[in-house]
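Single-structure report; data block below.
As you look at this complex, bear in mind that one protein chain is not there, while each of the others sits in place.
Labels for the chains are A, B, C and D, by order of writing; each one numbers its residues from 1.
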Amino acid sequence: MTMETTVLEVKNLKTHFFTEEGIAKAVDGVSFHLKKGETLGIVGESGCGKSMTSLSILRLIPTPPGKIVDGEILLNNENIIAMDNEQLRKVRGNKISMIFQEPMTSLNPVLTVGEQIAESLRLHQNLSRKEAWRKAVEMLELVGIPAPEKRAKQEPFQLSGGMRQRVMIAMALACNPEVLIADEPTTALDVTIQAQILEILKELQQKLGMSIIFITHDLGVVAEMCDKVAVMYAGQIIEEGAADSIFEEPLHPYTNGLIDSIPKLHGDQEDLATIEGSVPSPYHYPIGCRFAERCQFAAAICRTKQPDLVQMGEGRTVRCFKYTSEWGGNA
Amino acid sequence: MTLFILKRLVQIVPVIFGVTLVVFLIMQMVPGDSAIVLAGEGASQETIEELRENLGLNLPLHIQYWEYIKGVVQGDLGHSIKNGNQVLDEIIVRLPITIELAVYSILITIVLGLGAGIISAIRPYSWMDFGVTIIALLGISLPSFFLGILLMYSFSINLGWLPVAGWDSPMHIILPAITLGAGGAAIVARMTRSSMLEVINQDFIRTAKAKGLKGYMIIFKHALRNALIPVITVVGLQFGSLLGGTVLIESVFAVNGLGRMIVDAIRTRDLPMVQGGVLVASMIFVFVNLFVDILYKVFNKRIDLN
Amino acid sequence: MENNVNTVKLNEPVIKAQKNKSRKLWSKLKKNKTAMVGLGILIVYAIILLLGPWLAPYDPYEIDLANKLQSPSMDHLMGTDDKGRDILSRILSGAYLTMGVGIFAVVFGGSVGIILGLVAGYYGGIIDSIISRIIDVMLAFPGILLALAIVSALGTSLINVTLAVGFFSVPMFARIVRGSTMEVKKLEYIDAVRTLGANDLIIIVRHILPNILSPIIIQASMRLATAILSAAGLSFLGLGAQPPSPEWGAMLSTGRDFLFNAPHIALFPGLMISMLVLGLNLLGDGLRDALDPRMKG
Amino acid sequence: STTDNTNTSKGENNNSKAGEELIILRASDATSLDPHFITDIPSANIIHGKVYETLIAFDKDRNFQPLLAKSWEQVDDTTWTFELNEGIKFHDGTDFNAEAVKTTFDRLFDPATGSPQKDKLSMITEVIVNDTYSVSMKLASPYAGLLSILASNEGSIISPKAIAESGDKLKTAPVGTGPFVFKSWTSGQSIELETNQDFWGNVPAFNKLTFKIVPEDATRIAMVENGEAHISDQIPVTDLARIESSDSISLYRTEGLAVEYIGFNVQDPFLSDVKVRQAISYAVDRESIISGIYENVGTLANSAMSPMVIGYSENVKGYDYNLGEAKKLLAEAGVKEGTTVKILTSDRKERINMAEVIQSQLKGIGLKAEIQVMEYGAYIQEISNKQHQMFIGGWGNATGDGDYNQYNLFHTASQGAPGNHFYYSNPTVDQLIEDARAESDLETREKIYEEALKIELEEAVYIPVRNYEHLAVVSDKVKGFWLDASNYAMVRDVKVSQ
Partner (left out) sequence: MKTMKEPILEVKELKQYFNVKRDKLFGEKQVVKAVDNISFELYEGETLSIVGESGCGKSTTGRSILRLDEPTSGSIKLFGEDLLSKSTKQLNVMRKDIQIIFQDPFASLNPRRTIRQMLSEAMTIQKVVPKDLQEGRMVELMQLVGLRPEYLDRYPHEFSGGQRQRIGIARALSVNPKIIICDESVSALDVSIQAQILNLLKKLQRELGLTLLFISHDLSVVRHISDRVIVMYLGKIVEIASKDNLFNTPKHPYTKALFSAIPTFEKVNRKERILLKGDVPSPLSPPSGCRFHTRCPFATEQCKKEEPAMQNVQNNQEVTCHHWEKLI
C-alpha cells in the first residue's frame, strides 16, 4: 500500500450553526489528513460533530443556519472551500462520495433505487442509460442485495433498513471515488452482510487506492478496518493515532471510558460501564476542557483552560492536560 | 390498478344519478319558467299552458325525472326545450372544441406555470422570484376577460397577426388558449414554488447534491417529482374546469364550447340541456380526477389508491 | 465524583421557550423582508376596511352624469366612473363589502374543503369514494345555477353570496388537501403517532395538517382573488351586493365596457384586488417559511 | 389580398373573400328557424325576408309593399283577398300558390302544431283558396292589425311539401321562397345560407350569407373592424365613440319599434296610489337617462308606442321633470320621507345603469329605491307573479301595429305573462283597445289609441323613457345595408367591395 501522498487534508475546520438560541459550534477546530489508500476511523460521542465534519468536507451543511466559519479543506491541495459550484460538482460524487447516516431520508422516496445509483454513473462516467442501469444492478449485487434486478426497480420504502443502507453504499461506491466518507455505513447491517461490505471496501481500497473516512460507533469495525483513528468529543478531535495503539493503550480518559462501555461478547455483566454525565451543549461549551465535567482526572486547570493537542509519539496526539506539565494531578 | 380503475368506473353510476337529481331539483327551485321564456312577449296564458303541456312540464316531478333517467340509461339525454335538438347532438358539436381548447390551454398552464414556479423556487426571494410572483398574481386577479380583450387588441387588431375570434383555423386557438392557460399558470406557479421549497431542504436533496448532480437535474428530477402532488392536483382541477367550459373566454373569442352552452341553457331554463351539460361536465371531472389519482401513484408509489 | 446524572438544572430557556412559541414565529416572520412588505400591504387594507367609508372624499353613491368618465385628476384622484361617481370614494367605501365577502367565502369554503379533503385522503376507501364523487359533482356544477337556486331559496343577502362563492371553493381545497394527505399519511412519523395510540383526529389535525399547510396557504390566498371576482359575477344575477354597491369586483366588471376610452375605471379596482392578493401571498410565503423549521435562521 | 381562391387553405379563410360571402355577427344563436315557433327577433332575423317571404312587406318607411302577393284588398270588414305572384318556386322546387298559403296558415292554426304564435293570428277563422293564385282570409271580427302581422315573421309562407314531409324538421331546416337557401346550422356557432340563384326577384350580389354567433360585444366590433365580418348588430352604446373614431367601420342607426319604460305594479299597496306614481313620474329626469346612460341612442319616449308604430300619436306626452310637483304629490299621498320602493330589472347592463340613475333621482324626493337585479328568467317570473313594485321593461312591438302594443300591455286580459305586468285594469281602456282593433280607418284608430294612451299616462301606469334606436356596425366595404325598425338586417341589396 502506498501511503505517501496526502489526498485530503482538513485544517482547523469550524462549522457553526447560527440559531436564535445562539451559536452551536458543532465542529470546532478539527484538523486531520488522509493519505492515499488510508482509512481514518472517526469515533466519538453521539452529537459530537462527526457527521457535520463529513458534511462540511463536501460543503453540504444546510446554509442557513449552518456555515463553515473557518478552516481549509484541501483535496489534492485544492481548497474545496474556495471552489466554485462547477468545480465542486465535479468533486462531489466523483472524487469524494459519501454514505449518509440515515438511509431512509437520504434516499429519494419517489425514485427507484436503481435509478438513484445509475444517475451518477451516467453523469460522472458518461455511461449510457442501459450501461448505467446494468452497472447499478451490479453494484446492488456487490453489496449483497438478493435479486438485484428486481430490487433496482423498487422504491426505498419497499426495502428493509439494511437494504437501504446498502443502496447508499452502492451509490457511493459506484463512481470509484478517491475518497469515501462513510457515515455509519453498517449500523443497520447484520454481521454477515457487514463482514461482506467491509471485505468489499478493503478490496476496492486495494484495487483503486481509495481513501476512506469511516465514522462508526462499532469499535470492532474500527479495529478491523482502520489504519488511523480519531476520537471526537464536543466538536473537537481529542485523540488521534494508529488504530491498534489506541485500542491497546487509550490515552484520553474519554477514549478509555468508551472502550469500557462496550458490551463484551464473552462473560456476563449485569450492567455496562458508562461514562457518567452528559455531553456539553454545543451552544455553550465550558471554558476549560470540554470533558472536564465528566472526567475523573479533572484538575483545576482542566476547568479553566482549553487543552491543546499533545504529541505523544509517532502519529499519536491527545488533547489532555494529563500528559502536560500543567496538570496538577488528581486520583 | 385495473381493479381500482374498474371500481372508479362503476362509481360513475351514482354520479349520474346524483348529478341529474340535484340539477333537476335545483332547476325546479330556480325561478323562471321555460314556457314563459320560450313563448316570448305577447303570448297568451293559454299558449303558455299549452306549451308547458307539450314540453311535459306539467307531469308530476318524479315522473319527469324518471322519464329522464330512463332515457339517460338508454343513452338518450332528451331534447332541448329551446330548439328541440337532441341534447346529445348539441353536446357533440361542442365537446371536441372544448377539449381541443382545454388541451392547448393546459399545456400552456403547465409549461408557464411549472417554469415560473421553478424559477421562483430555485432562488426564493430573488428579484426573479418577486417578478414571477407579481406576474402570477396579476394573472390571477386580472379577470380572464380583460386579458382576453387585451391580447385580442394587441395581437389581432394592432399587429394583425392573429384572427380576432371564431374557430376556423389553428390560428384561432392561440389567443383563447393563452388567455385560459395564463390564469391556471399563475396558480401552478405559486403552488410549484411552495411545494418545491418544502422539498428542497430535505435530506435526499442533499444526497443528490453529494452525487454531484447538475442543478437542473436536482431540481427537475429530485425536487420536482417530490413536489408534484399538489401541483398535479391544481393542474387537474384546472383541466377539468377547462373541459367543463369557461363561459367568459368562450364568449370573448366566440368559441362554441360547453360552458356557454350550459349557461345559455340555464338562462333559458332549458332543463334537458342543463342536465346533459352538467352530466358531461361531471363525467369529465370523474375522468380527470381518476387520471390525477393515477398520476399520484405514478409519481409516488407509496400512495395507496385503494 | 459528583453524581450529576439527574441534576442537570432546569434551565430558564426550557420553560420560557414554550410560552414563546407564537412570539418565536413572529420573530422569524419579522426577519423576512417580503413577509413584512406583505404585512404592510395588509395593514393598509385593514385600515381601509375599518375606516374606508370615513376616508372617502365624496359620496360614493352620488351620481353626476355630467362628470362621468373623468380621468384621474386632483379633484378625483382615481377619476370618476361611468355615472360620474368618484372612484376613490367608491373603493374606500366598498372595501369592507368586497373583502368581507371574499375572506368569509374563502374561510368558509376553505374550512369545509379542508375537512372533506383530510377525511377523504386519510380514510380512503369508501369514504374517499363518496366524498370524491361529491366533489366531482360540485366541480361540474355551474355557478350561475347555484346562485339562482340560492337566491330563490334563501334570498339575496350578503351571507348567501358568501355561501355560494364559498361553495365553489370547497372542491378546490378538498382536492388539494386530499392529495397531500394521501402522500403524508404514508410517512413513518405518522405510523409513529399511531403507535402512541393517537386517535385519528389528533393524527389529522396535529400531524397531517401542519405538513400540508403550504399548499393550503397558497390556495387560500389565490382563491381570494377568484372569490372576489366571482362574487361580483353573481351580483348581476341578483345575489349579493346589488348595484350601486361599490364592490370592487362589480366596479371592475363595469370597467370592461370602458377599457378603451376610460381604462382607469377598471384599473383601480383591479389594482386593489391585485395588491390585496399580493399582500396575502407575500405574507403567506413568509408564513410558510416561518412555519418550516428547516428554514431557520 | 389574393383573388385566386382555388387553393384557399383553412388558415387563410379569415381574410374573407368580399363579394363571395357576407358575414353577419349576432350575439346569440337562433332558437328555431320555424316561423311558427320563433318568438324572438334574433331567430326571426335569420329567416325573415331571407329564407322566407311574406305576402306583403314593410319598406324602409314602414309602408306596406307587395311581395308574394302582388295586390290585396279588404273585401268587407272581415274578409281580405290577396292576389299572388306567379312563377315563384320554393327552394325545394314546389310551386308557390294559394294552396301553399292556405297550408301554411292551416298549420299555424292546427292545435297539433302547438305554435305559440297562433294567438297573434287567432282572429283569422279561415283561409280560402279562390283559385291557384288568389287567396282570401276570413276574420272573426274586424282586425286592423292584420296586415302588420302578415308582413311580420309570423306571416312567412312555408313550402307545403316541407310541411307535409315533416313538421319538426322545419325548426332546423327552413324551406321558403326567399333570396337565400338554408344550408346549415351549427348550433351555437353559425348559420349558413346560400344565395338562391333561381330567386324570382333580384338575385343578391354575393353567394353566401353567414350568421356567426359572437356573444361578446367588444369582439363583434373588433371582428368587423378587423375584416373578419361585415356587419354586426346589437352594439352597446358605450362603444359608439370607438366606432366613430375608426376609419374602417361605421355605425348604422335606425329608429326602432320598441319602447323602454319604467313600469309600476299598480296593484302594489304602495304604488296603487296614483299620486305616488305620478310623483315618481315627475321625479324621473328621462332626458338625462337618455343622454347619460344611452349616449343619445334612441329618443325620448312619450308613450308606450314609438313613432314608428301604427297608431302612434304626437299629442300624448309623458310627465316633465318637475321635482316640486313630485314632492307636492307625495306629500298629498302622505308618503313619508325615506319610504323604500323596489326597482326590479333584468341583468342587462343599460337597465341596471338606468335603475341606478333612477334610484339617485328618487333620492331627490325622499324615496329610497332599492335595486333588485335578476337574471332574465327570474325577472320574467317575478313580474309574471306580481311580486314586484317598480320595474324596468321594454316592449318590442314585433308587428309594428298599435294593437300588438296596447292589447298586450294594457288590456285586462293580458295581465301577467302575456305582457301586462302593470296589472293594470281599466274598463274604459279595455274598451278603447277593442274598438281600435276593429277600426279599419287609420285616422280614427289613431284617435282611439290617443285616448287610451292619455288615460294610461294620466294614471301613471308607467313612465315612458326611450324609443329604441337599433345600432349596427358595418364595414365600410359594405354598401346597401339597412336595418329595419324591428332590427332585422336587410341584406338583399348589399354589395361588398374588395
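Observations on the model:
Criterion: contacts are C-beta pairs under 8 Å (C-beta built on N, C-alpha and C of every residue); 3 or more make two chains touch, one makes a residue touch a chain.
The structure presented is a predicted model; accordingly, all values stated were derived computationally and were not measured.
Of the listed positions A:23, A:200 or A:223, the one in contact with the omitted chain in the full complex is A:223. In the full complex, chain A touches the hidden chain at residues 17, 19, 43-48, 50-52, 101-105, 144-147, 150-151, 153-154, 158-163, 165-166, 183-184, 187-196, 198, 217-224, 247, 257-259, 261-266, 269-275, 278-279, 281.
Summarising the interface, chain C meets the missing chain with residues 5-6, 8, 10-11, 13-15, 17-18, 187-200, 202, 206-207, 210-211, 291-294.
In this section, only the chains that are shown with their structure count from here on.
Between the contact lists of chain B and chain C, the overlap consists of A, D.
Every chain gets a centre from its CA atoms, and the centre nearest the mean of all protein CA atoms is that of B. Across C-D and B-D, it is B-D that has more C-beta pairs touching.
Taking each chain's centre as the mean of its C-alpha atoms, chain B lies 37 Å from chain D. Taking each chain's centre as the average of its CA atoms, chain A and chain D sit 90 Å apart.
Of all residues in chain D, those touching 2 or more other chains are 218, 375, 378, listed in ascending order. Looking at chain C, residues 144, 148, 151-152, 186, 256, 259, 294 sit in touch with two or more other chains. Chains that are in contact with each other form these pairs: A-B, A-C, B-C, B-D, C-D. The touching residues of chain B, counted against chain D in their complex, run 30-34, 36-48, 50-51, 54, 82-85, 89-90, 93-94, 149, 152-153, 156-157, 160, 163-172, 250-254, 256, 260-261, 264, 267-269. Here chain A touches chain C in the complex through residues 18-21, 62, 64-65, 104, 157, 276-278, 293, 296, going by the rule given at the top.
Listing the residues of chain A that touch chain B in their complex gives 55, 58, 60, 62, 85, 89-94, 97-98, 100, 102, 105-111, 119-120, 123-124, 155, 157-158, 168, 171.
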